[in-house]
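One protein chain omitted, others in place.
To keep things simple, chains are lettered A and B as they appear, and every chain counts its residues starting from 1.
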Amino acid sequence: MNEQIVSTENVHLYYGDFEALKGISMEFYDNQITALIGPSGCGKSTYLRLINRMNDLIPGVKITGKVNYDGKNVYDEGTDTVELRKKIGMVFQQPNPFPFSIYENVAYGLKIAGMKDKNKIDEIVERSLRKAAIWNEVKDKLDENALALSGGQQQRVCIARVLAIEPDVILLDEPTSALDPISSGKIERMLEELKKEYTIIIVTHNMQQASRISDRTAFFLDGNLIEVDDTRKIFTNPEKKETEDYISGRFG
Amino acid sequence: MAVNPEETDLNKKHIVTLNEKEPLAISTKDLHVYYGKFEAIKGVSLEFEKNKITSLIGPSGSAKSTYLRSLNRMNDEISSAKVTGEILYKNVNINDPEVDVYTTRKQIGMVFQSPNPFSKSIYENIAFGLKRHGVKGKETLDKAVETSLKQAALWDQVKDKLNQSALALSGGQQQRLCIARAIALKPEILLLDEPASALDPISTSQVEETLIELKENYTIIIVTHNMQQASRISDRTAFFYLGHVLEYDETRKIFTNPTIQATEDYVSGHYG
Partner (left out) sequence: MRRAYEEELNRLHASFFRMGRAVNEAIHQSVKAFVNHDKELAKKVIEQDKEINEMEHELEQACIELIALQQPVTTDLRKIITVMKASADLERMGDHAVSISKSTIRVKGSKRIYEIEAMISEAGDRVEKMVQEVLDAFVDSDDEKAIRVANEDLEIDELTRDIHRISIEEMKKDPDIVLGATDYMLASTYVERIGDYVTNISEWILYLNSGKIQELNTHHNIDDLNN
């Protein structure tokens, strides 16, 4: 049985008067990939960002309910959001490496955290790049600028950057939508490897991607969680008609 | 796991030509495109059937978009680009510098990846190009705007707000507006460069439905990274790889039993 790592309880999110999330309760488990799917504006990305408090940065946002992680509500006062975002890392749609070398991109978080031992940093950089399935492609050019890499390689460097600071949970917001199928395929295979060590939550517009790589799938519509279940159940025999219509491409 | 340059025999190709019964819309013969010294397209000969949707698929760097752009001479805009070979449209080689590029583009329209409506009203987005091409008279323009919006399956959604800004539309609506803008000029061929890649599945589905409707009146050539999209909507599919077309056949053949191993690897997602 997989261990429950993160859960939300009756989470609501408001942008001013607009209720973007209408009471979402669900659990996320260790060694699993959970996919969040749904049409644009359904709230899935908002929900993803709420898990490591990325929405705090947006003015006018109000959040109620609980996000439980590590025995605490992450919205409790006194939560160190910097620490939280280390343990619950995030990868975005557009690869966003820093404009410096591949090595420094991955080492950055470690140095910020005060690590000075060069050998130790070297070791973590290599390990992270290996886990992100890009070591072989970049090992001879670690000093080159990360921006010179292809989009797919940049995205994997961004994932290595997150892995270097040893998170428990990795949030990914449409990580392959800007990439071609070959680069997407590499990232999908990498995520399947990574789930052996992490809890992975991914927002994707690509339903084939959700069905290929995820263990559980949650379908969002208009700020509601319509259905969450094993991916094989969602894609072969979902309970709700709205889910069925969406995944079989019948949109209104 | 093939689809990599070392293992793929670029000389082994399977290109199916049209038979006599299938009317030809446009074709290329031994088309090469060079950017300076770099040869991006390495001799592509393809025939496109009228009133069909043809998909161009292939990994990044396969030059499928470069090929698409050469069909209405968009590569003319790039100063270092040189295009050799023939592009035959109505028995004329339109790759001839003597051929007027603007007339060509009127007959062979183009829609791009990101919806790019003008920051004008919905009505003006379509009327603008018509006026530039000399169409006059409010009634004529109204009629043309309505017809093209209907063909692009957008009329019902926008008919009561034609004077509103096009930028207020959803992504999928904007893209269909761009399609309406292209077809208002009455082209025969519509080229689309990843027209749905910036859209969510719902908008994507709307654009796909529109294209299926449009093929009654137009010949459609579409570049897409989305193999499911190619398989869903197109009649024929060309697999581009490193500037070559390795396979060109009916879509059903490409997705159920392709002839070339590299095509098989690519469409089934087995890549190195």
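One rule holds in what follows: contacts are C-beta pairs under 8 Å (C-beta built on N, C-alpha and C of every residue); 3 or more make two chains touch, one makes a residue touch a chain.
Just so we're clear, the structure is a prediction, and the values are computed from it rather than from any experiment.
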| item | value |
| --- | --- |
| Neighbouring displayed chains - absent chain, whole complex | A, B |
| Per the touch definition above, residue among A:S7, A:N31, A:S150 or A:Q208 touching the missing chain | A:Q208 |
| Contact set of chain A toward the excluded chain (per top definition) | 207-208, 211, 235-238, 244, 247-252 |
| Residues belonging to chain B that touch the chain removed from view | 205-206, 209, 212, 228, 231-233, 251-252, 255-256 |
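The definition used in the following text is that only the chains that are shown with their structure count from here on.
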| item | value |
| --- | --- |
| Separation of mean Cα positions, chain B and chain A [Å, integer] | 34 |
| Residues of chain B touching chain A in the complex | 3, 59-60, 170-171, 200-203, 205-206, 225, 227-228, 266, 269, 271 |
| Sites on chain A touched by chain B in the complex | 39-40, 150, 180-183, 185, 205, 207-208, 246, 249, 251-252 |
